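Of the protein chains in this complex, one is absent; all others appear in place.
The block that comes next holds chain A.
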Amino acid sequence: MADLTQSLTAPAPPAGALRRLLRRKLALFGLAIIALVVGGAIFAPWIAPFAPDEQLFEGLTLFGEPMPPGGDFLMGTDLLGRDLFTRMLYGAQTSLLIGVVANGVALLIGTFVGVLAGFLRGWVGAVLMRFTDLMMAFPALLLAICLAAIFQPSLWIVAMVIALVNWVQTARVVYTETTSLSEREFIAAERTLGASRTRILFKHILPHLVPTLIVWGTLGISVTVLLEATLSFLGVGVQPPTPSWGNIIFENQTYFQAAPWLVFIPGAAILLLALAFNLVGDALRDVLDPTQRGND
(Lines give C-alpha, C1' and ligand atoms only; values in the text may rest on other atoms or scores of the structure.)
Protein backbone atom coordinates (compact mmCIF):
# COMPACT_ATOMS: atom_id res chain seq x y z
CA MET A 1 0.00 0.00 0.00
CA ALA A 2 3.03 2.27 0.37
CA ASP A 3 2.87 3.61 -3.15
CA LEU A 4 -0.82 4.30 -2.79
CA THR A 5 -0.32 6.95 -0.18
CA GLN A 6 2.30 8.79 -2.16
CA SER A 7 0.29 8.49 -5.36
CA LEU A 8 0.53 11.45 -7.70
CA THR A 9 -2.20 13.86 -6.87
CA ALA A 10 -2.39 13.53 -3.15
CA PRO A 11 -5.93 14.28 -1.97
CA ALA A 12 -6.29 17.28 0.31
CA PRO A 13 -3.38 17.25 2.75
CA PRO A 14 -4.39 16.58 6.36
CA ALA A 15 -3.31 20.05 7.40
CA GLY A 16 -5.98 21.50 5.11
CA ALA A 17 -8.61 19.19 6.56
CA LEU A 18 -7.68 20.22 10.09
CA ARG A 19 -7.81 23.88 9.19
CA ARG A 20 -11.25 23.44 7.70
CA LEU A 21 -12.32 21.56 10.80
CA LEU A 22 -11.11 24.35 13.05
CA ARG A 23 -13.02 26.89 11.01
CA ARG A 24 -16.30 25.37 12.19
CA LYS A 25 -17.50 26.89 15.45
CA LEU A 26 -19.44 23.85 16.64
CA ALA A 27 -16.53 21.54 15.97
CA LEU A 28 -14.26 23.88 17.90
CA PHE A 29 -16.70 23.83 20.81
CA GLY A 30 -16.74 20.04 20.74
CA LEU A 31 -12.97 19.83 20.55
CA ALA A 32 -12.66 22.18 23.52
CA ILE A 33 -14.91 20.00 25.67
CA ILE A 34 -13.06 16.85 24.67
CA ALA A 35 -9.74 18.53 25.45
CA LEU A 36 -11.07 19.62 28.82
CA VAL A 37 -12.24 16.14 29.76
CA VAL A 38 -9.11 14.42 28.48
CA GLY A 39 -6.92 16.96 30.25
CA GLY A 40 -8.88 16.54 33.46
CA ALA A 41 -8.56 12.75 33.28
CA ILE A 42 -4.81 12.79 32.59
CA PHE A 43 -3.90 15.42 35.16
CA ALA A 44 -6.41 14.25 37.79
CA PRO A 45 -3.74 13.46 40.44
CA TRP A 46 -2.42 17.02 40.22
CA ILE A 47 -5.68 18.89 39.79
CA ALA A 48 -7.81 17.01 42.26
CA PRO A 49 -7.95 18.70 45.67
CA PHE A 50 -8.48 15.42 47.56
CA ALA A 51 -7.96 11.70 47.11
CA PRO A 52 -10.84 10.04 45.21
CA ASP A 53 -11.75 7.60 47.98
CA GLU A 54 -11.00 9.83 50.96
CA GLN A 55 -14.06 10.16 53.21
CA LEU A 56 -13.68 13.70 54.50
CA PHE A 57 -14.87 14.59 57.97
CA GLU A 58 -15.91 18.04 56.87
CA GLY A 59 -17.54 16.52 53.75
CA LEU A 60 -20.76 15.84 55.64
CA THR A 61 -23.01 18.14 57.62
CA LEU A 62 -23.67 17.62 61.29
CA PHE A 63 -26.69 15.57 60.34
CA GLY A 64 -24.60 13.37 58.03
CA GLU A 65 -25.96 14.89 54.84
CA PRO A 66 -23.78 15.51 51.75
CA MET A 67 -22.58 19.06 51.15
CA PRO A 68 -24.04 21.01 48.21
CA PRO A 69 -21.68 22.60 45.65
CA GLY A 70 -19.77 25.63 46.89
CA GLY A 71 -17.08 26.50 49.40
CA ASP A 72 -14.30 23.97 49.65
CA PHE A 73 -16.18 21.51 47.53
CA LEU A 74 -16.56 22.77 43.98
CA MET A 75 -19.24 20.21 43.09
CA GLY A 76 -20.29 19.27 46.60
CA THR A 77 -19.74 15.92 48.29
CA ASP A 78 -21.37 12.53 48.02
CA LEU A 79 -23.12 10.42 50.65
CA LEU A 80 -19.85 9.22 52.13
CA GLY A 81 -18.40 12.72 52.32
CA ARG A 82 -16.10 12.27 49.31
CA ASP A 83 -15.37 15.29 47.12
CA LEU A 84 -17.45 15.02 43.97
CA PHE A 85 -15.10 17.15 41.83
CA THR A 86 -12.24 14.79 42.63
CA ARG A 87 -14.35 11.76 41.86
CA MET A 88 -15.52 13.32 38.59
CA LEU A 89 -11.90 13.85 37.52
CA TYR A 90 -10.89 10.29 38.32
CA GLY A 91 -14.19 9.02 36.91
CA ALA A 92 -13.34 10.70 33.62
CA GLN A 93 -10.43 8.28 33.29
CA THR A 94 -12.75 5.32 33.51
CA SER A 95 -15.50 6.77 31.38
CA LEU A 96 -13.17 7.94 28.61
CA LEU A 97 -11.53 4.55 28.53
CA ILE A 98 -14.90 2.87 28.21
CA GLY A 99 -16.36 5.43 25.82
CA VAL A 100 -13.37 5.64 23.53
CA VAL A 101 -11.48 2.37 23.84
CA ALA A 102 -14.34 -0.07 24.38
CA ASN A 103 -16.47 1.71 21.83
CA GLY A 104 -13.56 1.90 19.42
CA VAL A 105 -12.90 -1.82 19.71
CA ALA A 106 -16.60 -2.52 19.20
CA LEU A 107 -16.52 -0.35 16.09
CA LEU A 108 -13.47 -2.18 14.77
CA ILE A 109 -14.97 -5.63 15.33
CA GLY A 110 -18.27 -4.52 13.78
CA THR A 111 -16.56 -3.01 10.76
CA PHE A 112 -14.38 -6.05 10.25
CA VAL A 113 -17.28 -8.49 10.42
CA GLY A 114 -19.61 -6.29 8.36
CA VAL A 115 -17.13 -5.54 5.59
CA LEU A 116 -15.96 -9.12 5.38
CA ALA A 117 -19.50 -10.47 5.18
CA GLY A 118 -20.65 -7.80 2.75
CA PHE A 119 -17.66 -8.06 0.48
CA LEU A 120 -17.16 -11.81 0.39
CA ARG A 121 -20.85 -12.78 0.51
CA GLY A 122 -21.27 -16.49 -0.11
CA TRP A 123 -21.16 -18.88 2.85
CA VAL A 124 -18.57 -16.79 4.74
CA GLY A 125 -20.92 -13.84 4.67
CA ALA A 126 -23.90 -16.00 5.58
CA VAL A 127 -22.15 -17.54 8.61
CA LEU A 128 -20.87 -14.17 9.84
CA MET A 129 -24.22 -12.46 9.49
CA ARG A 130 -26.20 -15.28 11.09
CA PHE A 131 -23.76 -15.12 14.01
CA THR A 132 -24.34 -11.37 14.17
CA ASP A 133 -28.11 -11.93 14.19
CA LEU A 134 -27.66 -14.45 16.99
CA MET A 135 -25.70 -11.92 19.02
CA MET A 136 -28.34 -9.32 18.33
CA ALA A 137 -31.14 -11.58 19.52
CA PHE A 138 -29.24 -12.41 22.70
CA PRO A 139 -29.95 -9.93 25.53
CA ALA A 140 -26.78 -7.86 25.66
CA LEU A 141 -27.00 -7.18 29.36
CA LEU A 142 -27.34 -10.85 30.23
CA LEU A 143 -24.33 -11.67 28.10
CA ALA A 144 -22.35 -8.88 29.70
CA ILE A 145 -23.27 -10.10 33.18
CA CYS A 146 -22.23 -13.65 32.30
CA LEU A 147 -18.92 -12.54 30.85
CA ALA A 148 -18.22 -10.20 33.73
CA ALA A 149 -19.08 -12.90 36.23
CA ILE A 150 -16.72 -15.42 34.60
CA PHE A 151 -13.79 -13.03 34.58
CA GLN A 152 -12.63 -11.12 37.63
CA PRO A 153 -14.32 -7.71 37.26
CA SER A 154 -11.82 -4.99 36.43
CA LEU A 155 -11.84 -1.92 34.29
CA TRP A 156 -10.27 -3.66 31.27
CA ILE A 157 -12.55 -6.65 31.53
CA VAL A 158 -15.54 -4.31 31.60
CA ALA A 159 -14.21 -2.52 28.53
CA MET A 160 -13.78 -5.84 26.74
CA VAL A 161 -17.24 -7.05 27.72
CA ILE A 162 -18.78 -3.85 26.40
CA ALA A 163 -16.84 -4.16 23.16
CA LEU A 164 -18.03 -7.74 22.75
CA VAL A 165 -21.72 -6.93 23.07
CA ASN A 166 -21.76 -3.60 21.24
CA TRP A 167 -20.30 -4.48 17.84
CA VAL A 168 -23.43 -6.10 16.41
CA GLN A 169 -25.30 -2.97 15.34
CA THR A 170 -22.22 -1.61 13.63
CA ALA A 171 -21.71 -4.92 11.82
CA ARG A 172 -25.30 -4.88 10.56
CA VAL A 173 -25.09 -1.33 9.24
CA VAL A 174 -21.66 -1.80 7.70
CA TYR A 175 -22.78 -5.03 6.05
CA THR A 176 -25.74 -3.37 4.37
CA GLU A 177 -23.63 -0.45 3.26
CA THR A 178 -20.88 -2.69 1.90
CA THR A 179 -23.26 -4.84 -0.11
CA SER A 180 -24.86 -1.82 -1.72
CA LEU A 181 -21.45 -0.25 -2.36
CA SER A 182 -20.13 -3.34 -4.10
CA GLU A 183 -23.14 -3.20 -6.42
CA ARG A 184 -22.22 0.32 -7.50
CA GLU A 185 -20.98 0.83 -11.00
CA PHE A 186 -17.60 2.29 -10.08
CA ILE A 187 -16.74 -0.95 -8.35
CA ALA A 188 -17.58 -2.80 -11.58
CA ALA A 189 -15.43 -0.25 -13.39
CA GLU A 190 -12.53 -1.04 -11.04
CA ARG A 191 -12.96 -4.71 -11.73
CA THR A 192 -12.74 -4.14 -15.46
CA LEU A 193 -9.51 -2.24 -14.84
CA GLY A 194 -8.13 -5.40 -13.27
CA ALA A 195 -8.03 -4.07 -9.70
CA SER A 196 -7.43 -6.72 -7.06
CA ARG A 197 -9.97 -7.40 -4.34
CA THR A 198 -7.79 -5.91 -1.63
CA ARG A 199 -7.36 -2.76 -3.65
CA ILE A 200 -11.11 -2.42 -4.22
CA LEU A 201 -11.74 -3.08 -0.54
CA PHE A 202 -9.19 -0.67 0.91
CA LYS A 203 -9.15 2.01 -1.72
CA HIS A 204 -12.76 2.11 -2.89
CA ILE A 205 -15.04 0.60 -0.27
CA LEU A 206 -13.55 1.53 3.10
CA PRO A 207 -13.29 5.28 2.35
CA HIS A 208 -17.01 5.31 1.60
CA LEU A 209 -17.77 3.70 4.95
CA VAL A 210 -16.01 6.43 6.92
CA PRO A 211 -19.06 8.73 7.29
CA THR A 212 -21.20 5.87 8.61
CA LEU A 213 -18.46 4.78 11.00
CA ILE A 214 -18.01 8.29 12.33
CA VAL A 215 -21.71 8.62 13.06
CA TRP A 216 -21.93 5.20 14.69
CA GLY A 217 -18.73 5.75 16.61
CA THR A 218 -19.84 9.01 18.14
CA LEU A 219 -23.34 7.77 18.89
CA GLY A 220 -21.83 4.73 20.57
CA ILE A 221 -19.93 6.77 23.13
CA SER A 222 -22.93 7.70 25.25
CA VAL A 223 -24.37 4.21 24.85
CA THR A 224 -21.22 2.54 26.14
CA VAL A 225 -20.73 4.99 29.00
CA LEU A 226 -24.27 4.25 30.15
CA LEU A 227 -23.83 0.52 29.66
CA GLU A 228 -20.84 0.67 31.94
CA ALA A 229 -22.98 2.50 34.48
CA THR A 230 -25.61 -0.23 34.25
CA LEU A 231 -23.02 -2.93 34.74
CA SER A 232 -21.58 -1.06 37.70
CA PHE A 233 -25.05 -0.75 39.17
CA LEU A 234 -25.53 -4.50 38.87
CA GLY A 235 -22.26 -5.00 40.64
CA VAL A 236 -20.37 -6.51 37.73
CA GLY A 237 -18.84 -3.31 36.38
CA VAL A 238 -16.12 -1.12 37.70
CA GLN A 239 -15.78 -2.02 41.37
CA PRO A 240 -16.18 0.60 44.07
CA PRO A 241 -14.49 2.64 45.30
CA THR A 242 -13.06 3.29 41.78
CA PRO A 243 -15.25 6.08 40.44
CA SER A 244 -16.80 6.27 36.98
CA TRP A 245 -19.39 8.76 35.81
CA GLY A 246 -21.89 6.00 35.44
CA ASN A 247 -21.48 4.52 38.87
CA ILE A 248 -21.55 7.94 40.52
CA ILE A 249 -25.05 8.35 39.11
CA PHE A 250 -26.16 4.91 40.16
CA GLU A 251 -24.71 5.15 43.65
CA ASN A 252 -26.63 8.30 44.30
CA GLN A 253 -29.82 8.06 42.33
CA THR A 254 -31.96 7.10 45.33
CA TYR A 255 -31.03 10.39 47.00
CA PHE A 256 -31.96 12.38 43.95
CA GLN A 257 -34.49 14.49 45.90
CA ALA A 258 -32.14 15.40 48.70
CA ALA A 259 -28.92 15.81 46.73
CA PRO A 260 -29.76 16.41 43.07
CA TRP A 261 -26.24 17.59 42.13
CA LEU A 262 -24.93 14.07 42.64
CA VAL A 263 -26.97 12.93 39.66
CA PHE A 264 -27.10 16.11 37.63
CA ILE A 265 -23.39 16.80 37.47
CA PRO A 266 -22.21 13.40 36.20
CA GLY A 267 -25.30 13.19 33.97
CA ALA A 268 -24.50 16.53 32.40
CA ALA A 269 -20.88 15.46 31.98
CA ILE A 270 -21.89 12.33 30.05
CA LEU A 271 -24.30 14.36 27.92
CA LEU A 272 -21.71 17.02 27.14
CA LEU A 273 -19.01 14.51 26.27
CA ALA A 274 -21.32 12.58 23.95
CA LEU A 275 -22.48 15.83 22.37
CA ALA A 276 -18.91 16.98 21.90
CA PHE A 277 -17.91 13.78 20.14
CA ASN A 278 -21.03 14.02 17.99
CA LEU A 279 -20.26 17.57 16.94
CA VAL A 280 -16.67 16.78 16.10
CA GLY A 281 -17.70 13.61 14.29
CA ASP A 282 -20.27 15.43 12.19
CA ALA A 283 -17.79 18.13 11.24
CA LEU A 284 -15.12 15.54 10.50
CA ARG A 285 -17.49 13.68 8.21
CA ASP A 286 -18.23 16.81 6.19
CA VAL A 287 -14.61 17.92 6.07
CA LEU A 288 -13.39 14.55 4.88
CA ASP A 289 -16.03 14.28 2.16
CA PRO A 290 -14.63 15.64 -1.10
CA THR A 291 -18.11 16.00 -2.58
CA GLN A 292 -18.91 18.54 0.13
CA ARG A 293 -15.90 20.67 -0.76
CA GLY A 294 -16.78 24.34 -0.73
CA ASN A 295 -19.86 23.92 1.42
CA ASP A 296 -18.27 25.16 4.60
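Here is the rule we go by: a residue touches a chain if its C-beta (ideal position, glycine included) is under 8 Å from a C-beta of that chain, and two chains touch if they have at least 3 such contacts; residues count from 1.
We take it that contacts and distances are computed from a predicted model.
Colleague: Which name from "Phosphoribosylformylglycinamidine synthase subunit PurQ", "ABC transporter ATP-binding protein", "Cytochrome aa3 subunit 2" or "2-amino-3-ketobutyrate coenzyme A ligase" does UniProt give the chain that's left off?
Modeller: Missing chain, UniProt protein name: "ABC transporter ATP-binding protein".
Colleague: Just one of A:I42, A:A195 or A:L272 touches the chain that is missing; which is it?
Modeller: Answer from the full complex: A:A195 touches the omitted chain.
Colleague: For the chain not shown, which residue from A:Q152, A:Q257 or A:T291 touches it across the whole complex?
Modeller: A:T291
Colleague: Spell out the interface residues on chain A facing the chain that's missing from view.
Modeller: 3-4, 6-9, 11, 184-186, 188-196, 199, 203-204, 207-208, 289-291, 293, 295
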